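Only one protein chain is missing; all other protein chains are in place.
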Amino acid sequence: MHYIKDFHEGERIREVYLCKNRTSAVTKNGKSYDTLSLQDRTGSIDGKIWEPDDPGIEDCDKLDYVEVTGEVTSFNGALQMKITRVRVAREGEYDPADYLPVSPRDNDEMYGELKALIASVKNPYYNALLTKLFVEDEDFVKVFRKSSAAKSVHHGYVGGLMEHTVSVAHLCEYYCKAYPILKHDLLITAALCHDIAKTKELSSFPENDYTDEGQLLGHIVMGAQMVGDLAAQIPDFPKVLLTQLQHCILAHHGKYEYGSPKLPALIEAVALNYADDTDAKMEIFKEILDNNPENKGWLGFNRMFESNLRATLGELE
Amino acid sequence: MHYIKDFHEGERIREVYLCKNRTSAVTKNGKSYDTLSLQDRTGSIDGKIWEPDDPGIEDCDKLDYVEVTGEVTSFNGALQMKITRVRVAREGEYDPADYLPVSPRDNDEMYGELKALIASVKNPYYNALLTKLFVEDEDFVKVFRKSSAAKSVHHGYVGGLMEHTVSVAHLCEYYCKAYPILKHDLLITAALCHDIAKTKELSSFPENDYTDEGQLLGHIVMGAQMVGDLAAQIPDFPKVLLTQLQHCILAHHGKYEYGSPKLPALIEAVALNYADDTDAKMEIFKEILDNNPENKGWLGFNRMFESNLRATLGELE
Amino acid sequence: MHYIKDFHEGERIREVYLCKNRTSAVTKNGKSYDTLSLQDRTGSIDGKIWEPDDPGIEDCDKLDYVEVTGEVTSFNGALQMKITRVRVAREGEYDPADYLPVSPRDNDEMYGELKALIASVKNPYYNALLTKLFVEDEDFVKVFRKSSAAKSVHHGYVGGLMEHTVSVAHLCEYYCKAYPILKHDLLITAALCHDIAKTKELSSFPENDYTDEGQLLGHIVMGAQMVGDLAAQIPDFPKVLLTQLQHCILAHHGKYEYGSPKLPALIEAVALNYADDTDAKMEIFKEILDNNPENKGWLGFNRMFESNLRATLGELE
Amino acid sequence: MHYIKDFHEGERIREVYLCKNRTSAVTKNGKSYDTLSLQDRTGSIDGKIWEPDDPGIEDCDKLDYVEVTGEVTSFNGALQMKITRVRVAREGEYDPADYLPVSPRDNDEMYGELKALIASVKNPYYNALLTKLFVEDEDFVKVFRKSSAAKSVHHGYVGGLMEHTVSVAHLCEYYCKAYPILKHDLLITAALCHDIAKTKELSSFPENDYTDEGQLLGHIVMGAQMVGDLAAQIPDFPKVLLTQLQHCILAHHGKYEYGSPKLPALIEAVALNYADDTDAKMEIFKEILDNNPENKGWLGFNRMFESNLRATLGELE
Amino acid sequence: MHYIKDFHEGERIREVYLCKNRTSAVTKNGKSYDTLSLQDRTGSIDGKIWEPDDPGIEDCDKLDYVEVTGEVTSFNGALQMKITRVRVAREGEYDPADYLPVSPRDNDEMYGELKALIASVKNPYYNALLTKLFVEDEDFVKVFRKSSAAKSVHHGYVGGLMEHTVSVAHLCEYYCKAYPILKHDLLITAALCHDIAKTKELSSFPENDYTDEGQLLGHIVMGAQMVGDLAAQIPDFPKVLLTQLQHCILAHHGKYEYGSPKLPALIEAVALNYADDTDAKMEIFKEILDNNPENKGWLGFNRMFESNLRATLGELE
Partner (left out) sequence: MHYIKDFHEGERIREVYLCKNRTSAVTKNGKSYDTLSLQDRTGSIDGKIWEPDDPGIEDCDKLDYVEVTGEVTSFNGALQMKITRVRVAREGEYDPADYLPVSPRDNDEMYGELKALIASVKNPYYNALLTKLFVEDEDFVKVFRKSSAAKSVHHGYVGGLMEHTVSVAHLCEYYCKAYPILKHDLLITAALCHDIAKTKELSSFPENDYTDEGQLLGHIVMGAQMVGDLAAQIPDFPKVLLTQLQHCILAHHGKYEYGSPKLPALIEAVALNYADDTDAKMEIFKEILDNNPENKGWLGFNRMFESNLRATLGELE
């Protein structure tokens, strides 16, 4: 497999890629041409078909796997591909796993950590709720283990949701040791459940886009409701335990303008907000640094951090 | 019944009132005294017990109905009562209806209007949902008809929630005529349901204060969930109709900082936000004007309107 | 007449359109070309002249009516026109009414409603002021009936200002019924006058752009001044009635950052602000929906609503 | 005359003061007492009448000049007066000039400077407008020369409006020298006119409070209108000169939230905004420092400056 | 020692306390009285001297240790003390350690942890800088170990600054394990240095108030300068290491409005901001919960969290 991240100018390519999108346009001289957005799990590139009527150019569509032939060129400093032949690939000619970005962490290992976190929750009601969702509900587990944590911002890859969830829960475990006033079982349960409705807010790969339900209701409200539905199936689930758990989920974005309808009122809700925010920001900054492997200086202005970002320099480990 | 709004300085009183609160303090000279917050449906007044050890001063507590004897005095421009005797009243000595503020509109008449609004909703699913809640669920209906729309801001009296709900729905009916692009059945259903969880967010009179659940989750999220639970009981309720209705409820405050986790994305959600906001502001301003019957000039600075308010003058009808 | 909204790719066109603008540029290969912004009352399109030195390409200028010959093509998903011949049309070859967007409502009918609203104002001073402006001042009436309510945001067509004015006043009439504390005559007079200075803030069609005076002073302040000048011509006009009317006009945008130098301090000023805002937002959303006749899903992010907007789905009337 | 600023604890007083306000209250022991807000041009003090029924206590009212007899005491660190006798003073027993705060600058001298500034304006239309207002309109001149620039914030004394006006215009003259691109005649005319409607926004001393018109319309809009009315009386006044002058007045607060309906769009409008703001802030800080003659350290948190303020220390001239 | 937190109404007291402040006032009846703000390490209380001329009332002043005799009373729901005798205590009659709030953690143990953190920094320059400050500069160490982290907000007790510093550094150590992209030596050095200038911003106990230098410059800028002065003493300290360390200190408040002149641009600066913020908020919430040992419900609205806070309920560990 010839991965996109390894492309360099002048290279000739013949390989299968996922076509994320296809658009048509005309040049300023009035000539039609097509653009294919090609993707594999290492990156993406635009492919240009300057002669769409050539016999080697077969029909293909959004989300097809296509075999393209052509040459890597450069335009305005970015690589693109000049495609001379294209056809839809047949199943068996490619392995879908090569075309989706995936978490750098092993999926089974993360799931094992998640189950250990559940085991650490001694409160029988919270433990039952977590078990019912993360162990017994096989449909949910299958989707959850494959989901991304976001459309694009951070952990935007297969397994990213579980990676983020486990990382947040581990940070919460550290908090519980450092600040013993925190109620461990509530905080860990909330950490594990805080983003469960992202499985509904985003469609699965390769689309990975907002669903209608996701846009109209959002994962925060849907997550609180999922937890409420689970608790309703567990006999005698104490109302105060449910309400506090739902509150932590509703408040986990920490600010109204980030979509939380309630601001954190419990110390565990405050802690979850910090853990979620810290983990997301560390991952976002890491992805920026990873995308600039050779950059020694400034990484440019970033709207989320409201600052020019910079790789740390000097001889430091 | 001697109503509080009719008190004037120098008057001697002997009557039963609701004691909303009781506190103790000492004067600057070191003498103890008590303060009773007395209320009837026309207003409230502070009663001072300067000699709490006098034989005529019997024990009483928050939310008791108490018979007080004393004289109306004035302090810093406001009336208060100097209490010389107090005792807990026996049931039968008073009619609770005299002690709670009530809507100026007839309760049965408003409920009739509400049922007519339900009848105007032709979509069978929305009609079924409304009927199940506002007609068949007798416990809900009983609470709903007595609830206030707010702790203190507007419509803060028995029947206020229904008065506000019907008024918002009528304004939405006008909108539907003026802007035919609006979907009548969605908008009216959303108008009738937008504040239903205020029955859970606020405890009933005479306390009328936020519940734990209300503070931790809020009536916006709880309302969306109530509607979801109702739809689950109606066979084949189309998901898109439910999601759009829940969206209107979630978005009805119109801004993140007012607790809506989603901003209005449907034209009906925009319309509901305007109807709710217009009705609330008109009622708030009306209550300010009603509380200043003789005021000819400025009504003082109001934080909600961010302005000095003023009664309209001149010979105008 | 071949209307722009009916264009489809590949079609050949020979028709007169209004030229809103003309610009020159060179392609990346160094060739010069021209762009004409063409408009009729149904829409607008860019026309490209790739060979500006061809004999069929005659001189023309901004705001000329031009007869163009060419073919409809597509560029980056939008239609454009490849023009091979162009010449300035002679008067008589076209009907100007075909080239300006106009209100969907009948102009005379709206003006009749406006006069009925004036008749409903019983206060003699307000009635005289309205009559002087909307009936007796023929120059104003002529301009007012043709004006748009905005440069582009909403009601941006011939008659749009009157349509918006009447719609706001009708909504205010509903308010007066629903909230009897409102002073009908002040509110209706203010509703009819709130945007009168838009006739000065915007130049008339086809330019419909901000005037110098409009940019430097704004229709809010100019409107208050117009009303002051009118009142000065009516003997014994009570000062309090004028001041309150001017206040409603100054405050009708409701917020400082929208250009109101005073926030609403009278209940009628609050009501006018809601009526104006509701009508504008309903019209804006309606125009968005009208521009997406076949769209079943999201309409994209809208800055004014700060949300992704969406057409309401499901079987609903 | 025994001035209030010279009072010290324990002193016995018998003197005439202006009574700005009178209120009644009862102590915690139920005894009635009255408070008179007494003022002269050097300061103000609260006078307490603990025995309002004593024969020496005669009736008096807000804005009376009263002769009071009593002793200076201290309460919570501030001086107050314990009044044992009070009566309304007769005309002739006092000189009103002793009771109003006045500008430290000579009124005639400032008016001379103002006329010199007018003379420096060579443009005949602007010069005519200024002359008509500041020289020929004797009623206006009389009020203008006595007015304060604000209710309390800065220059809140007789002559304060003229002092501020002249100071702002002088600063603008400096700007014209330092930044020759500025149009001198527009800037000086705007500087002289920017606050002229404060003569209408505030009632005259001793009340010096917002008028109804001032609250509902504000001095910014009223000032633009006054200038418009003046220009209408001058033959052939060029519209562009009027519009630009009105723009400078409308924009002189510099921000929407400070009540300017337009932000500065001309360089002279920007300059006027800086001159007005600089002069106001320097005067406000000066008044704070003057009120703390012995303070060596922090002057406390000030909301306008959003900072703890401090007197500058060290041996510095 | 009779600690203030153990006082109850009606109790008679005779004990030495620290007098934080003394003020005089008069009652509404014109009688003078004094208020002493008394403090020990467990809390504070107001003491009232109703008869300041009694022979048992001796002179005393702010920051004296005084022996007071009197009775605990209650006023407006809070305890106060009615003082009948007071005198300045002699050295030896009291132990200053009883009068200052101190960290619950052992001072030597925390200092040991701090030295272990320094030892973990392998970079020779950062290690040298930390050693020079936290080990070799005995004057600094003495002050640092006694300082509070804030005037009142959090860790406002002896040793609080070191407790906060060590806690933040430990959280950063966890981050380094969880996010290996972080440069350990930079982050730990920055964590240990981020608040060092609080030793200059706040005066030492018992005053513990802002110094002039602290108010005018602030601990953020002073801290960056201290680190610069230390680096200047270490031969060949690489400029990039110093600049990055100073940046982390300047940016550690994370937002301009919290006094950081630069927003975090390095991932270590982002991490330090989260660690500092998390630790401060956890401590603040803990102190709120500790101050309400019996509270089962809401803790009231808190401005910093912009929410009604609440103790977590239910059977949870």
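So that you can tell them apart, the chains are marked A, B, C, D and E in the order they are listed, and the count of residues begins at 1 in each.
Criterion: contacts are C-beta pairs under 8 Å (C-beta built on N, C-alpha and C of every residue); 3 or more make two chains touch, one makes a residue touch a chain.
Model, not experiment: these values are computed from the prediction.
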| said: As a test of the contact rule: which chains in view would the missing one touch? | reply: A, C, D, E
| query | Just one of D:82, D:115, D:132 or D:310 touches the chain that is missing; which is it? | reply | D:310
| field | Full-complex contact with the absent chain, from A:62, A:82, A:151 or A:286 | value | A:82
| request: Specify the residue from the set E:79, E:221 or E:289 that touches the hidden chain. | output: E:221
| said: Among E:148, E:246, E:273 or E:307, which one touches the chain that has been omitted from the display? | reply: E:246
| remark: Residue list for chain A contacting the dropped chain reads 27-29, 33, 50, 73-77, 82, 297-298, 308, 310
| field | In chain D, positions touching the absent partner | value | 122-123, 167, 170-171, 174-175, 178-179, 181-186, 238, 240-241, 244, 262-268, 270-271, 274, 277-278, 281-282, 285-286, 289, 305-310, 312-317
| message | What does the interface between chain C and the hidden chain look like in terms of residue numbers? | response | 23-26, 28-30, 212, 215-216
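Note that only the chains that are shown with their structure count from here on.
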| What chains, if any, are shared contacts of chain A and chain C? | B
| request: Could you tell me which chains make contact with chain A and chain E both? | output: B
| note | Check: interface with higher C-beta contact count, C-D vs D-E, is C-D
| task | Using just the Cα atoms, superpose chain B onto chain D and tell me the rotation angle to the nearest 5°. | result | 120
| query | Between chain B and chain E, what's the gap in Å when you average each chain's C-alpha atoms? | reply | 44
| remark: Residue ranges of chain B touching at least 2 other chains are 28-29, 212, 215-216, 240, 244, 262, 265-266, 308, 310
